[in-house]
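Left out: one protein chain. Kept in place: all the others.
Labels run A and B following the written order; every chain starts at residue 1.
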Amino acid sequence: MSILGTRVVRTEDPVFLTRGATYTDDLTDERLTGALHLTLVRSPVAHATIASIDTSEALAAPGVVAVVTGADLDIDPALLFPGANKAMTRPFLASERVRFVGEPVAAVLSEELYQGEDAADLVDVDYDPLPVVIDPLASANDETLLFPEAGTNTAAAYNHDEEPDAGFFDGCEVVVTRDLVNQRLAAAPLETRAASAFWEGDRVTLYISNQNAQGGRDEIAGWLGLDKDKVHVILPDVGGGFGAKIGSDPEFGLVAWLSRRQGRPVRWNESRSENMTGMVQGRAQRQTVTIGGTREGKVTHYRLDVVQDAGAYPRLGTFLPMFTRMMAPGTYDIENVDSRARVVVTNTTSIAAYRGAGRPEATAAIERAMDLFAAEIGKDPAEVRKLNVVSPDKFPFTTKGGVEYDSGEYAKAIDLALSESGYAELRAEQKARRERGDVRQMGIGVSSYVEITGGGAFAEDASVEVHADGSVTVLTGTSPHGQGHATAWAMLASEHLGIGLDKITVKHGDTDLIPSGGGTMGSRSLQTGGIAVHQAAGELVDLAKQRAADLLEASVDDLEVDTDNASITVRGVPGSKSVTFADLAAAEQLKVDTTWDGKKPTFPFGAHVCVVEVDTESGKVTVEKIIAVDDAGPILNPLLCEGQRHGGIAQGIAQALLEEVVYDEEGQPLTGTFADYGIPSAAELPSFDLVEMTTPTPINPMGYKGIGEAGTIGSTPATQSAVIDALSHLGIRHIDMPLTPLRVWEAINAASEASS
Amino acid sequence: MIPLAFDYARPDTLDDAIALLAEKGEDATVLAGGHSLIPVMKVRLGAPEFVIDIGRLAELDYIRVEGDEVAIGAGTKHRDLVTSEVLGAEVPLVPAVARTVGDPQVRARGTLGGSLAHGDPASDLPAAVLALDGSIVLRGPRGSRTVGIADFYTGVFSSVKEPDELVVEIRLPRKGDAGWAYEKFTRRSNDWAIVAVAVCDGKVGLVNMGSTALRATATEEALTAGKSIAEAAALADEGTEPPADTSGTPAYRRALVKVLTRRALETAAG
Partner (left out) sequence: MKVQISVNGEDTSADVEPRLLLAHYLREQVGLKATNIGCDTTSCGACTVLLDGEAVKSCTLLAVQAEGQSVTTMEGLEGASDGTPTHPVTAAFHAEHGLQCGFCTPGMVMSAVSLISHDDDLDERKVREGLEGNLCRCTGYHNIVRAVLVAAGKDPDAEQKAEAESDALRTAPGFSRGESAEEAQA
């Protein structure tokens, strides 16, 4: 029986559930013995010039070995996203100007952790405040510049040169337009950022908590002016990333630099309070959607305008609107699509990827637009969606944005979600509650989504080696941080070799062992790294057959793998001679290195239905049900796949209802701790109802698409829409996320004041 | 995030604790469950030089009936309030309120005395004690005194308790079958209240509607005057000064307190 598609429990768990995983702060590498602890002094103000920094008192504090400021640095400020305005570089320690609360201004190195925090309080920085820009729309006016030398706050612009065509919607029977906020979120992995570094001669080894060792190595080498082979990056176990651990953080470069300067190992592990301002955040788009079509419900025109808040120093957030524009029309076959985006800097934490990274924003926009359009023409929102989705016979389908969707059955996904939810009964129940005037109203939200996975690097390397003792080592350039690749990649190898998972070790995240790799992000891993492992194991079988042919005195074509015995035998000859992979490896190294290049991304899709109850007196929303149809093609391990969907759904609901990074006008974060930032606990969420659907992609031999972000992308608009649906009889058409009790109550209150 | 350095002592008796507190004066702070104090010290908003740990004094850990009242030692943990059979029978509002405090780990450490002494206007138990018209027994170098809860708080995080006094006991009238209810409104299950309303026997205590726990006097008077629950609840925000934060505007809190008061009164009426 094939192991593929079965619910294999994770091989990484026994350690995780007994002595616990080994995160960067847990390392006991003896080369880190005697490490100095780094404590960063961070700016308490959002925008200011630095008049002076006095480190003398801190330097005199017990256990303090050094206090370093920007003046001591010999590394240049770095441009953290190549496509951004070249003047918008970030210093490793600010010495002239700070641009957001949380920006590092000094580094304290101490013998012990507690001493560092005491001394950091003693560093005296004198700030001369500058006007603060928090609102990205205001930033676009360029009144207060964050980088005067750039002459603008715009970090990048896409399709922004020409004025939008004023006649674009001419001829539409119905046109609806609306400003939307896709609010700023904190990725908030439970493990904060951490790094440890030590030097051996002119070569540094850096342990970092990150999603991509090789990318991190390249950036750090660039910052420090080193050859890549002088930087060895290792990722220990990583306690969650969700996009925010893509790319190297300037702090990592600083840790390496400080370790060289002091000639001692250095460890850094930020606190949650630091993390909530220091780690990149996500989303943060202001959008304007305009949708047009016929009274019958056919959508013919769609326009999306995006202002992307990049935060103070442009990072991957500069790129997000590209994805948003690419995926703008969603699952719909819309004749005329127009979009543009502008990326601006503000005195806030930098924006980068957060689960979905640009696609949730696209889906949220088009799904809101669909609802607004359906409401305007008085039709059922699910029906309007089905009327407009791309039909299955059109695949591969090239959108008006020039994106080629590989495969999809969008209407079927909607139908499945509707039938599983009991849509007709729900609508009847909703009607009854409205007629009774219940305090607790019910709302039903439907979303249809398609997303892009493996949208960055399409290729990935893998190496599979069988050893003489029959064990297997798999090397991969993908880099799990909870996804379970150790199990999944072993399943792929085991399928070919018939060697048990207990004998297969999957290694990742070490640039000496695996010099090239794209890491884990954008739901790329299975369709790139996984397929590479599948291919490598297949090639290893071919190699083994060639070597076995002589031994077994048979032609290669007559040989097959006996998966019960992990050996090569002659096909159709019971009891024939055989040779095990282990024996072959004993004779000569049995190893294959390969590269898989899918050349294209894949486009998973699905539909979610969310059912909420809204207490119309208090504004409190309760999620009663969420039904998720997520189609990522065939499933390698349903247990892992469901886990990805669950986690994504929870984060998606959280965006709709709870989470938002808020700044006051001075640029002070009001949600700088876990007490204020609304991550849901188990008590706020229901169990999730997952429905299976399988549409393979032709892009790779297994038909696999990515599943890491689907849950987030589908659940957010379904949940937002459900709440608005519950209140639609009051004339409410839209409420911006997050739909907190306060927001919902304010909308109800405004609607009732308007009607009375 | 770790506290600034301090000295620490854990006296064996209440008398020793009071004596030590008197000796150390302003520089000292008592530590009970530590679930308000330690978080404040970790972010360095509080930095006592001397910490006197009273968290393990058995003398402060009891719940017993005394005549018309139930006496609760200040060191009683929230979890023990929740599970107390005596409280369940005599003042069932208290276990119900205690159950909503924080999360199980917080309830395993935090104490009733700590909650009342700390006096956070968003905390639950002060409003419950207010709705019950309880009293607080203080002890210091000058002896003991008992203060009615209505006279206890003087402002945000401040009370008539002298710095050298300890809260040693909370006394609550036995309520038997009187109607009661607690309506706590939060964003997430273990969050602090945006607004909460405690009702017992026609008395109404409000959480997070001003600088201290408050009584909804106008509501109570309306009820006594024979007004309907709906009419009385509509007055629940009179005399309050609700705060503004990311969870709620003052206008929202005013609206919410009326809804919650009406619901609590309805539940209490059975």
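Here, a residue touches a chain if its C-beta (ideal position, glycine included) is under 8 Å from a C-beta of that chain, and two chains touch if they have at least 3 such contacts.
Treat the numbers as computed from the prediction; the structure is a model and nothing was measured.
The residue from A:13, A:76 or A:542 that touches the chain not shown here is A:13. Contact with the chain that does not appear here is found for just one residue of A:333, A:438 or A:624, A:624.
Here the missing chain is touched by one residue of A:137, A:573, A:675 or A:750, and it is A:675.
Touching the chain that is not shown, out of A:144, A:177, A:271 or A:300: A:271 (per the contact rule at the top).
Along chain B, the points of touch with the absent chain fall at residues 1-8, 10, 31, 34-35, 38-39, 41-43, 51, 53, 55, 79, 82-83, 85, 88-89, 92, 95-96, 99-100, 102-106, 108-109, 179-186, 188-191, 193, 199, 263-264, 267-268.
Listed by residue number, the positions of chain A touching the unshown chain are 9-10, 12-23, 25-26, 113-114, 188-192, 237-240, 242, 271-273, 481-484, 613, 615, 620, 622, 624-625, 639-640, 642-643, 646-651, 673-675, 679, 681-689, 711.
Here is the rule we go by: only the chains that are shown with their structure count from here on.
In whole angstrom, the spacing between the mean C-alpha positions of chain A and chain B is 43.
If you check the complex, the residues on chain A that touch chain B are 113-114, 117-118, 121, 271-273, 617-620, 658, 662, 670-671, 676, 678, 680-681, 683-684, 740-742, 745-746, 749.
Residues of chain B that touch chain A in their complex: 1-2, 4-5, 43-44, 185, 187-190, 194, 245-249, 252, 255-256, 259-260.
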